[in-house]
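Since the structure comes first, as structure tokens, the remarks are kept for the end.
The complex appears here without one of its protein chains, the remainder shown in place.
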Amino acid sequence: MSSTLIVITLISLFFLIVAGIYAIVKKDLLQAVIATGLISLVLSILFFILQAPDVALTEAAIGIALSTIIFVLAIRNTKRFED
Amino acid sequence: MIVIEYLAYFLITVGALFLFLGALGIFRMPDLYTRIQAGTKASTLGAMSLILGVGLLGFVTFTPGYPWLIKTLVIVIFVAIANPLSSHALARGAYKDKLIPFSKEHIDAYEEADNNKEKEQKEDAK
Partner (left out) sequence: MTYFFIIIISIIALAAILAFVRFVKGPTAADRVVALDTISFMAIALMVLLGFVLERFIYIDVSLIYAVLGFVGVITIARYLEGGI
């Protein structure tokens, strides 16, 4: 079973690194916000596998709902460069 | 009890297969609207079936089994509400964002419905 958990962890880390690079490189701010949501999701899965469900719960609540809303409101008040 | 266990294993297998089919639809489809249609329906059924199967399995396996069933039923209800709602809002937003469909024939039922509604409102005003 632990080998399965290690495989899930490796896949999650791959998602995390690719989404992080994507969020930094992309010029379009809305797509960077979406990549930030994916980073939050993957971090929550990693905390879950590391047996910290309370941290995963907080990360889920704040990362996927609150930070997305605040970032989108900030983008609305500034400018969005579409590729 | 053994019947519930086999039913749970069947539900988990069906759920995993439908999750995979939904991801395959998202990977293969040519257009945003077809991607929404393929991915969201299949992943809704897959997630609901898998979670219900795990709840039945927990109901059979552990000694106070009913909390598993109740909490997974709550999750199933929320999945059934949330996933079609979000996909509907997303398709509407993409339509208003002037995203062109993949098909070459111009059939726009949404615009026709909008025009009909405006006509009815004008006639009512008269």
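The first chain written gets the first letter, and so on, giving A and B; residue counts start at 1 in each chain.
Convention: contacts are C-beta pairs under 8 Å (C-beta built on N, C-alpha and C of every residue); 3 or more make two chains touch, one makes a residue touch a chain.
Values in this document were obtained by computation on a predicted structure and should not be read as measured data.
Those residues of chain B that touch the chain absent from the view are 9, 12-13, 15-17, 19-20, 22-24, 26-27, 32, 35-36, 39-40, 43-44, 46-47, 50-51, 54, 57-58, 61-62, 67-68, 71-72, 74-75, 78-79, 82-83, 85-87, 89-90, 92-94, 96-97, 99. Although one chain is hidden here, its contacts on chain A can still be listed: residues 1, 4, 7-8, 11, 15, 18-19, 22, 28, 30-31, 33-35, 37-38, 41, 44-45, 48-49, 53, 56-57, 60-61, 64-65, 68-69, 72-73, 75-76.
Keep this in mind: only the chains that are shown with their structure count from here on.
With each centre defined as the average position of its C-alpha atoms, the distance from chain A to chain B rounds to 22 Å.
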